[in-house]
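Every protein chain except one is present and positioned as in the full complex.
Think of it as A and B in the order they're written, each chain with its own count starting at 1.
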Amino acid sequence: MAAVKETVDQVKQIDVDQYKYGFVTEIESDKAPIGLNEDVIRFISAKKAEPEWMLEWRLDAYRRWLTMEEPTWAKLDYPKPKFNDIYYYSAPKVAEGPKSLDEVDPELLRTYEKLGIPLQEQEILAGVTEENRQYSKVAVDAVFDSVSVATTFKEELKKAGVIFCSISEAIREHPELVKKYLASVVPVSDNFYATLNSAVFTDGSFVYVPEGVRCPMELSTYFRINEQNTGQFERTLIIADKGSYVSYLEGCTAPQRDENQLHAAVVELIALEDAEIKYSTVQNWYPGDSEGKGGIYNFVTKRGDCREKNSKISWTQVETGSAITWKYPSCILRGENSTGEFYSIAISNGYQQIDSGTKMTHLGKNTSSRIISKGISAGRSNNTYRGLVSAHKKASGARNFTQCDSLLIGDQCGAHTVPYVESKNASAIFEHEATTSKISDDQMFYCQARGIGEEEAVALIVNGFVKDVIQQLPMEFAVEAQKLINISLEGSVG
Amino acid sequence: MTKPTIKTAADEALEGLLKAAQENLPGNSDFSSLRSAAVSAFEQNGLPTRRVEDWKYSDLKRVMPSDLALAEPVDAATARENLSGSGILKSVDKIQLVLVNGCFSAELSDLSELEDSVTVRSVSDALQAGDFVLDDPEIAKGDIALSLNTALLQDGVIVEIAEGADLAKPLEIRHVMLGGGLATLRNRVVIGKGAKVGIIETFVGDAAAYQLNSAIDYRIADDVKLNVMRIINEGDQAIHLGSTTATVGGNVHFEHFTLSASGQFVRSQSFVAMLGEYSDADLFGASLVNGKRHSDITLKMDHAVPNCNSKEQYRTVLDDKAEGVFQGQIIVRQYAQKTDAKMMSQALLLSEDASFNNKPELEIYADDVVCGHGATCGDLDEDLLFYLGSRGIPKDLAKKMLVMAFLAEAIENVSNDQFVEALEGYILDRLGLSE
């Protein structure tokens, strides 16, 4: 398929020696004063031209955050971020918000080009055959440091009734939807990082798919942290109204820097009756250098609410970047017969530390969930799956299947599995399976005996190991993800 | 960083008891300083809240009573009256060592029947003599139940089995609680190289409200074969905190089975450290929990050296409003290559009000290993019930058969056929299936 080939070529162009996205873009930026206080929050809110209620909401979150402590239960070891040495707002300088792609700083567009993101519409279409075109279109919302710089295909989505814009725009243009759904899945004081995000979030995407609409294309956001000492706090809110369907993709990169940068996002998904949301992430933030210096701290709260019956939320993630990952995309299965899925590949190399997994909370009758997690540890990294599956008293007929596999490459790394399975309903049937192993010598020998080099053999076997999850990704993403996995593991053998 | 602990009435009561008891407890000055350290640790932290990860599912703060007193000594004659008859392994021929309310009773024990290769003495004597040293394995360090055990330790039994001994009969360490109150004991079993040993630990008590903090420490030399049967058959109002620590030498076969049959609140925790190569540890268990009982099996298996295997397999049946907990952790350290460790925890919920919390954990730092765990919970399989029904077996009987079958799979791992028979007999009896 041409689209696949195109993506492969794009990925190939990327220099494979080190972190591929480690360049810095020289753009003049507009920043809030360093540090965090109520004035900074007022500054952010004013920059975004937000209504008063939003500012109050932020300030309330900030005050609550001041009383909270950082969670320490994860299997992560890192110096605490210094919250007062971070810029909470950084925007590329433009006279006014861009009205079309033509107004976006060409330097920025070149950055996205380097990242291999087909920002401009004609690029997105490159290599896609005529008859496939409408199915393979990807609408992109690109977030650069703190602001959304461009959203493509807006017009076409509008025709279908889909709202896809930056969250800042949604606060201004669709306050009724934002007020109704914001923080309805992740409450303001849910956890330390979510509360911080509520106070200072700068941008992110907003999607509303109206009743009965199947979103005509994949929606996508690319996040990039560019500025030094900058935190990125995006907020994404996706609502799938009754009987609708949307598939959403998210990609992330950051330049190479010596110091650690903070990323604390909140993503909320709401699926109403018979609606389905598919959310895919390829996270490739800068992981730090070979000595473990620098890299992104990635503290993310992602949660979906299957609010009404027969709804479905599916999370797929490929986590290859970040120095520290703390992330548990979860599903609240409230509606009867609702379904939650979590498919994950988490790869750690160098000194990376990942503590990631999911929570499946079965509240409604006949709800079902499925967890497939594949962890690969290499170098001196530590990779933990942490998951909670629970059935509440009324969740009769709940079903869960969990498969959690870890692969270790080298004897300096760690692979850990911490599942919690809690059942308060006799008719809930939960099954959990986990394995940990290395690539067997027999498999390696067999590949090598057939003339396959060591690195290639590892790639081949790893690809087989993660196949179940890769298959869940949209085609355009799958190829890219696979390549990324291979790159992440380079130098891990021998 | 550490927040001050909010103390409950149970915390206050235990703290009071800890301080008051110190004077009268046995031990030389070295041991006293260990005790004081444990007491101050308790003063600082109190009983664990549910925020303490290891006690997340077993709320000691809630179950410990606020009117605490040490259990009174019981004379041998009274104890003997209460000893007769009962026992899940009554059909098994064994040599008994008896502890009543936490204190070793030479009079009630079959000391004269002991083989020459076995020596027995009391912990309180050893404490006074200053030759009872506590050195818990790394993975047990900081454990709250063990720390409380140190703070209040009264007595226990030290069993030493000579190198190469092959015991004809299993030794039973029988713990009896009578008349209520709190008792604290710690046993030690030291097994010499190449010995073949069977140990039965039995816990029984009357209907009074009592709290037992019991610990046992197995020191297993190379080439040993050890079978342990741990039978928790406590009284209806009992709070049982039972800890097992084991350090396992090389080329050992260690088999350990726990039956959690009764007691209001049972926490049975094991800390096993594999310290010699080419050893196998098989840890199994069956729990039958009904009424409003709470039963917690907690397990930490530490693979510190290469080439060892461990298997952990636990099955729990829950009825009425019972709560079950399984927490299992396998740690494979960096040098423990070629470890093969498998853990499985399965629960059967027979009632709508029963609940089960399952937490099987792997923590792995070596790459050339085969490790896995599994966990399931659910009710009886409708298809199986239908199949049995279609062959003429009424539903109630079919259910019991399936419960028996479920537990039998855990029990059949026990290598001693006499034990298997006795355990199956007990469960059949309890299910009302015996002929």
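Convention: contacts are C-beta pairs under 8 Å (C-beta built on N, C-alpha and C of every residue); 3 or more make two chains touch, one makes a residue touch a chain.
Rule of thumb we're sticking to: contacts and distances are computed from a predicted model.
Asker: Given the options "Dihydroorotase", "ABC transmembrane type-1 domain-containing protein", "Fe-S cluster assembly ATP-binding protein" or "Cytochrome c oxidase subunit 1", say which is the protein name UniProt records for the missing chain.
Answerer: "Fe-S cluster assembly ATP-binding protein"
Asker: Please work out which displayed chains the absent chain touches and list them by label.
Answerer: Displayed chains contacted by the hidden chain, ordered by label: B.
Asker: So which of B:A208, B:A408 or B:L431 would be touching the chain we can't see?
Answerer: Going through B:A208, B:A408 or B:L431 one by one, B:A408 is the residue touching the chain not shown.
Asker: Kindly state which of the options B:L134, B:A208 or B:L384 is in contact with the chain not pictured.
Answerer: With B:L134, B:A208 or B:L384 as choices, the missing chain is touched by B:L384.
Asker: Identify the residue among B:V63, B:A162, B:A209 or B:L397 that touches the chain left out of the display.
Answerer: B:L397
Asker: In the complete complex, which positions of subunit B touch the hidden chain?
Answerer: Missing-chain contacts on subunit B: residues 382-384, 386-395, 397-398, 401-402, 404-409, 412.
Quick note on the criterion: only the chains that are shown with their structure count from here on.
Asker: Roughly how many whole angstrom separate the Cα centroids of subunit A and subunit B?
Answerer: 44
Asker: Within their complex, state which residues of subunit B touch subunit A.
Answerer: It comes out as residues 53, 334, 337, 347, 349-352, 354-379.
Asker: Provide the residue numbers of subunit A that touch subunit B in the complex, in ascending order.
Answerer: Residues in contact with subunit B: 73, 406, 408-438.
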